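Structure first, commentary second.
What follows is subunit A.
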Amino acid sequence: MKRTLAIISAFVIGLTLLAGCGQKAGAGEITVVLSEVGNNLDPSIANYTDTSSIMSHVYDNIINVDSKFELIAGAAASWEQPDSVTIELTMGEGFVFHNGEPMEIEDLEYALGRLENVPEMASTWGKIESLSSNGNVVTITLKEPDNSFLRGLSAIPVLDKSYCESAGEAYANTPIGTGPYKVAEYVPGERVVLQAWDEYPFEKAGIGKLTYKGISETAAKYMAVEAGDAQFSGISYSDYQRAQSNSAISTYEGPSTRTAFVCMNTSAAPFDNVNVRMAMALAYNKEGYMALSANNDFVIDSMFTPGTVYHNSSQYAINYDLDKARELLTAEGYDESNPLEFIVAGYSGDDPVMQAYQADLASIGVKVTLENYEFGTFLNLMMNQEYQMLTGSWSEVTGDPLSAAACYWTGSYGEMNIAFYDNPKCDELYETAKTSADEAEIIACCRELQDIAWQEVPLFPTYGRYADYAYDTALTGVDIHPSGIISFRAAKYSK
Partner candidate 1 sequence: MIRYIFKRLLQMIPILIAVSIIVFFMVGLSPGDPAKIALGMNAKEETVAAFKAEYGLDQPLGMQYLNYMGGLLRGSLGKSYTTKQYVANMIAVRLMATVIIAFGSLILTYLIAIPLGVLLAVKQNSWFDNISRVLALMMSSMPSFWLGLLLILLFSVKLGLLPSNGFDTPAHWILPLCCSCFGSWGGSSRYIRNMVLETIRQDYIRMARAKGCPERVVLFRHALRNALMPLITSIGMNIGTFFGGSVILEQLFGINGMGKMTLDALRQKDVPTIMAGVLISTVLIAVGNLLADLCYGLVDPRIRSIYSHPRKRKLKKEVAVSGAN
Partner candidate 2 sequence: MENDRDKLLDVQDLTVRFYTDDGVVHAVNGVSLSLAEGETLGLVGETGAGKTTTALAILGLVPSPPGKTESSATIFDRQDLRLLKESEYRKVRGNKISMIFQDPMTSLNPTMTVTEQIAEAIRNHRNITRQEAKVEAVKMLETVRIPADRAFEYPHQFSGGMKQRVVIAIALACNPKLLIADEPTTALDVTIQAQVLELMKELKNKLNTAIVMITHDLGIVSEICDKVAIMYAGEIVESGSLEQIYDNPRHPYTNGLFGSLPDIEKDVEFLSSIEGMMPDPADLPVGCKFHPRCKYARPVCSEQIPNNNEIEPGHFARCLIYEGKLPGQEVKKYV
């Protein structure tokens, strides 16, 4: 009797254990709409947020960035900086590649070493003096201290060294990673289908199949969700408002990392004069123009990513004051007989916000011409310092404060410092922020830079933008990051 019971219990326990082991990934499939499905699945080469979004399910990056832009563990479980030029990454345990190979330290080292042959990552590679590995630690020696290097590791995936070396160029589009999804099908430019990987060593994916499709027309994106052809999509603001009245669709709105700005060429007249620049900032009615934009924008007061520790709302921030602007201009000798005239360069077409700005400036006697250029020409103008004022925007996806700081650094002429602004104090602050090991010191440098930014105004930030999404109400657990990376790793679909 006891023996039979024992056998039966052993059998039942065995079954339960087996069931636990053989637990499959969730079922269910969803279709996700992106603006574009790229032509190359290597995120380091492709340089598109959409590609990074997709591949974040297939690869693990060395380090991850959370929604507050704090660094958290990725394929590297932890890291230390024994001195200013050395970084030691301790490899995380238990990662396995889709081909069954466990992740080893040489794979982690290879993730960095291979960048030598990726021209798109030449600047990252250029910072590395040497790489070595020992046990489960990879040691990176930099040529000089650089606080943005670590953060940059959040964009670098871990690859299977032996697979990549044997596959040659095919590694990119038939990827082997350590993530919870494998690439089941890839049609370049059209579609990526990800299949949940049953042998994923950690918590398996909740949705069995992710199909990514590219639709570049914004109106059509929302219509795909409306029609039930897709379960998740980024949408325009007007569709977001429409979606509120659709009970079958959930919506989400959150800030993105898009930073729009107005920049002036400080190396030539008329904007080599700080008062003139300040007048321009005073004449910009941030709150007032917001309604003119077709998107849901919010006012920003700094080039640094809002919500991070490095961001500070400077007391010197300039607010809308047309009268003061006029006073400043008159003091500089500009009036009706000698009006201030300049051209604003843009590349995005008709801009009602800039037109309103033009009108405001006209009301204080400033003659502004708005010119639109094809992007290549625009870049040329900017690089050759041949413009006077321009409008533009960019996105800093890792929350790196050094990006914003470089806007004022002479070492980044034509890259981030497109105002060609020269201030030794800013250069000094930048160097400190870049090389200091003291977090408090870095924060202080950033704070001071943001103060100077409003006092000197080589460029002034205008708006950030909310990103809107629409999705099926049965879809839950989607992680939407401000950088635009959408993760379905923990998502569930109850249909």
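The candidate set was assembled so that all candidates are chains of the complex that A comes from, given by their letters.
Keep this in mind: a residue touches a chain if its C-beta (ideal position, glycine included) is under 8 Å from a C-beta of that chain, and two chains touch if they have at least 3 such contacts; residues count from 1.
Since this is a predicted model, take the numbers as computed values, not measurements.
Of the numbered options 1 or 2, all belong to the same complex as subunit A, but only candidate 1 touches it. Residues 33, 37-40, 45-47, 119-123, 126, 172, 187-191, 213-217, 219-220, 223-224, 226-229, 374-377, 379-380, 382-383, 392, 394, 403, 415-416 of subunit A touch candidate 1 in their complex.
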